[in-house]
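Just one protein chain is left out here, and the rest sit where they should.
Chain IDs A and B follow the sequence of writing; residue 1 opens each chain.
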Amino acid sequence: MGSIRLENVSKHFGEHAVIPSIDLEINDGEFVVFVGPSGCGKSTLLRLIAGLEDVTGGRILIDGDDATAKPPAKRGLAMVFQSYALYPHMSVRSNIGFPLKMANLDKAEIDRKVNDAAAILNLTDYLERKPRALSGGQRQRVAIGRAIVRSPECFLFDEPLSNLDAALRVNMRLEISELHQQLGATSIYVTHDQVEAMTMADKIVVLRAGNIEQVGSPLELYRSPANLFVAGFIGSPKMNFIDGKAAEEFGAHTIGIRPEHVALSTESGKWMGKVAVSEHLGSDTFLHVDVPELGHITTRTDGEFPVRHGDTVFISPDPERLYRFNADGLAA
Amino acid sequence: MATTHTHSAARLMMAPSVILLLLWMIVPLSMTVYFSFLRYNLLMPGTESFAGFMNYRFFLTDPAFFQAIGNTLILVGGVLFATVAGGIALALLLNQPMFGQGIVRILVIAPFFVMPTVSALVWKNMLMNPVNGLFASLARFLGFQPIDFLSSIPLTSISLIVAWQWLPFATLILLTALQSLSEEQNEAAEMDGANAWNRLIYIILPHMARAITVVVLIETIFLLSVFAEILVTTNGGPGTESTNLTYLVYMQALLQFDVGGASAGGIIAVILANIVAIFLVRMIGKNLED
Partner (left out) sequence: MEVQARSNYFHHFWNSVAISLGSTVIGLLIAVPAAWAMAFSPTKRTKDILLWMLSTKMLPAVGVLVPIYIIFRDLGLLDTRIGLIIIMMLINLPIMVWMLYTYFKEIPGEILEAARMDGATLGKELVYVLTPMAIPGIASTLLLNIILAWNEAFWTLNLTASKAAPLTAFIASYSSPEGLFYAKLSAASTMAIAPIVILGWFSQKQLVRGLTFGAVK
């Protein structure tokens, strides 16, 4: 019902090849997240799928049919924009009902669907308001409501949470995930925030400079990143990278150690260093340690680890969970 | 946004404006250039003949021309100075929270909406009239000899009237700029120990610099062509004491019907205005980028 397939899709803006060539398979009902640094072409790729931009080359298949030349409204997709793109002069009711009105549904049908969507999204009390009289989170919900009334095959989200504050973002993240479980439609979600990607996705597509670096489930990417870029991008705090002699010792050009994959001790261990900054969160302790042979290392331990700036600590990597990369930056 | 086939429609939509303005700019202007090389008087139709640079020579050797240029510059310079200085002061004042701000604002900007002929007439007859004008009564009340503004200091008087009309414009624009200054920036400067004067010099004025430039350039464009105020108050006189370039060309054209001479004067006015326009267009163009 909602499978999407990109074959050799490319996009140039003038001379600038924003997306050189991409092949990708998205299965029905999947929650797929495009993640990558800002400017890497995530929005462009999404807009190609939506039909808001024409592809320079390649084909886009939706449910097996070639949709490359179809106009946006004929693709059976719905999009939630970063700025929400609500119609400022229409009430919430008219905003949500607009796609139905464009599809020439009769009034009673529209009302019924709008009421249903509003009930799902807790917007029932706000239906007669204008968007400007709503909070950021409510506007976001209206934008989602406008998308779900059409019962599309696939939802497209372009950084929908980036304009919300941190607490609301966590809430909306949960709501969107729940909605996905409930509706079961395919979703493509664009974000530069790897936490959103890790928490929401069935499948993550990591993009860099218009190319796919790796595709996989969140844990696949976490456990076996294909290269330095993915290793550095997925996981928080960021993986520590070490080259030179210390890496050669492990038979690699570069080794990567996740902050949570080290053993800490105040008495003994593989590397000795001095605590530069310690962050005690109660549940976790983050240490930023200067190790003479390695440079700056970040560590993370569960619970309390009672050291302060200037204290000496010993760090030992977990040899089972050490990532090795060759000179080309690929996982070895 | 940009998929396909919208550009030709766009061209079609722009065509009427572009064509009309192109005609408006090219046809009369080239006629003016052409006329400026003719000996051509409307009262003697059929006697047109090529005159070379005679019209320009005539204009450029006429003492009235130099006086008109001088008057134009004095008028523009004086009004600019008065409106910018006054505009900054008024904007600072109006930006303070005060009682009846709305009403005061309306009063301050109202003169801009008064048609030039009305304001000139009101100033001439009700304020500057040597017999029963307000200023004369005021002077007599204070024990001075009232002066006849429009005949003893005509250019200054006209500048005053024009400044009164344009002060609201400067104030409004500078006030708009001032209101976009973030209160935090002001507070930060205050925390850094800047007193009110320092804040004006180092924070507020630099922040308004762009708006001030815009005011200067746009007013200059309009002030180069002040016309109705002169026509209604002094008719350019006494003599040519209050004749500016615009008024001089008007006299040449529609009072003496000397098409050739008036056209040469018009071209000189165009050149003067272009010098200002180049700066203005550059600046607004830069602005368009962000």
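Just so it is clear, a contact is a pair of C-beta atoms (placed from the backbone, for glycine too) under 8 Å apart; a residue touches a chain by one contact, two chains touch by 3 or more.
Not measured: the values here are computed from a predicted model.
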- [ ] Sort through B:Ala51, B:Met128 or B:Ala177 and give me the one touching the missing partner chain.
- [x] B:Ala177
Task: Contact partner of the left-out chain, one of B:Met25, B:Ala89, B:Leu138 or B:Ile201 - done: B:Met25
TODO: Just the residue numbers, please: which parts of subunit B touch the chain that's not shown?
DONE: 1-2, 6-7, 9-11, 13-14, 16-18, 20-21, 24-25, 27-29, 31-32, 35, 42, 105-106, 109-110, 112-118, 121-122, 125-126, 169, 172-173, 176-177, 210-211, 214, 218, 221, 224-225, 227-228, 231-232, 245-246, 249-250, 253-254, 259, 262-263, 265-267, 269-270, 272-274, 276-277, 280-281, 283-285, 287-288
Task: In subunit A, positions touching the absent partner - done: 50, 52, 71-73, 77-79, 81-83, 85-89, 98-99, 101-103, 146, 150
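Keep this in mind: only the chains that are shown with their structure count from here on.
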Open item on the list: Rounded to a whole Å, what is the gap between the Cα centroids of subunit A and subunit B?
Closed with: 57
